[in-house]
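This is the structure I have questions about; it appears just below.
Right after this comes chain A.
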Amino acid sequence: MLFLWRAVVGKKIAMAVTGAIMIAFLIGHVAGNLLVFRGAVALDAWSAFLKHNAGVLWAVRAVLFVSVVLHVVAAVQVTLLDRKARPQAYARIQPQAATVASRTMRIGGLLIACFIVVHLMHLTTGTIRPAPFQEARVYDNVVGGFHIWWVALIYVVAMIVIGLHLVHGAWSWLRTLGLSRPKAEPLQRPIAAALAIVIWAGFTAIPLAILFGLVR
Partner candidate 1 sequence: MKLVLRVWRQKERGAPGAFSRYEAPDASPDMSFLELLDVINEHLIVSGEQPIAFDHDCREGICGSCGMMIDGVAHGPMKATATCQLHLRHFRDGDEIQVEPWRAAAFPVIKDLVVDRGALDHIIAAGGFVTAQTGSAPDGNAILVPKRAAEEAMDAAACIGCGACIAACPNGSASLFTAAKISHLGLLPQGQPERARRVVAMVAQMDREGFGNCSWHGECEAACPKSISIDTIVRMNRDWLAACIMPKEKSRSEEGG
Partner candidate 2 sequence: MQLDARIPPGPLVQKWDNRRFSARLVNPANRRKYRVLVVGSGLAGASAAASLGELGYNVDCFCFQDSARRAHSIAAQGGINAAKNYRNDGDSVRRLFYDTVKGGDFRSREANVYRLAQISVNIIDQCVAQGVPFAREYGGLLANRSFGGAQVSRTFYARGQTGQQLLLGAYQALERQIGLGQVKMHPRTEMLDLVVEGGRARGIVVRDLVSGAVSSYAGDAVALATGGYGNAYYLSTNAKGCNATAIWRAHKRGAAFANPCYTQIHPTCIPVSGDHQSKLTLMSESLRNDGRVWIPKKKGDARAPRDIPDDERDYYLERKYPSYGNLAPRDISSRAAKEVCDEGRGVGPGGRGVYLDFADAIRRLGEGTIRERYDNLFEMYQRITAEDPYRVPMRIYPAVHYTMGGLWVDYDLMSTIPGLFVLGEANFSDHGANRLGASALMQGLADGYFILPNTVCDWLAGTKPGEVKAEDKGFRDAEAAVAARTQKLLSVGGKRTVDSFHRELGELLWSDCGMSRNDAGLKRALARIPALREEFWKEVKVPGSGVELNQSLEKAGRVSDFFELAELLCADALHRTESCGAHFREESQTPDGEARRDDANFAYVAAWEHKGEGKAPLLHQEKLEFEEVHFSQRSYK
């Protein structure tokens, strides 16, 4: 494995695999979160169910933690390498094919990393408490937090960044792993974009709905 990690392509492969794991997590995460629309009982039950299976929960958390670390470390290393590979910038550059999504992967990744920290401190550990925080009262914590406009705004903005990150990431991980086939290529970008939109829409709907009083 170390052999893989030593090559630049290997680092990218690590990023692709960990990225895919995080995408899978996000799909599960958004599905769970949407239970908020079914009321406090449903969401709290889901939370209780997860807590009840502590072994699985901690295994998932461990995998995610390792994924995030690998993803970030690889990203930092690759970014530094790329800086070294192009030490002098062009006086003028007109991108021909790069998308907003592909060009914001790095800054987006940095913002997402910051957001994850904030998010965990807000809703998992309760370290940051813009509103009263109660252990095991997920629904109340969420609704309480998102009633505050600037909390909702942070989440809405963060979801745009995550969505954008996914537009490129959900497409390119298959290519980095060499799994993409030319025949399927015309579908891959739209599928990745659709996935990004679904995840973005699901996550964004919650703070907005709460902020505008659709969920109370």
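Inclusion criterion for the candidates: all candidates are chains of the complex that A comes from, given by their letters.
FYI, a residue touches a chain if its C-beta (ideal position, glycine included) is under 8 Å from a C-beta of that chain, and two chains touch if they have at least 3 such contacts; residues count from 1.
Note that the coordinates shown come from a computational prediction; the quantities given were computed from them, not determined experimentally.
*Asks:* Which candidate, 1 or 2, sits against chain A in this complex?
*Replies:* Chain A touches candidate 1; the others do not touch it here.
*Asks:* Quick one: which bits of chain A touch candidate 1 in the complex? Just the residue numbers, please.
*Replies:* 3-4, 7-13, 78, 81-82, 84-99, 102-103, 105, 168, 171-172, 175-180, 182, 185
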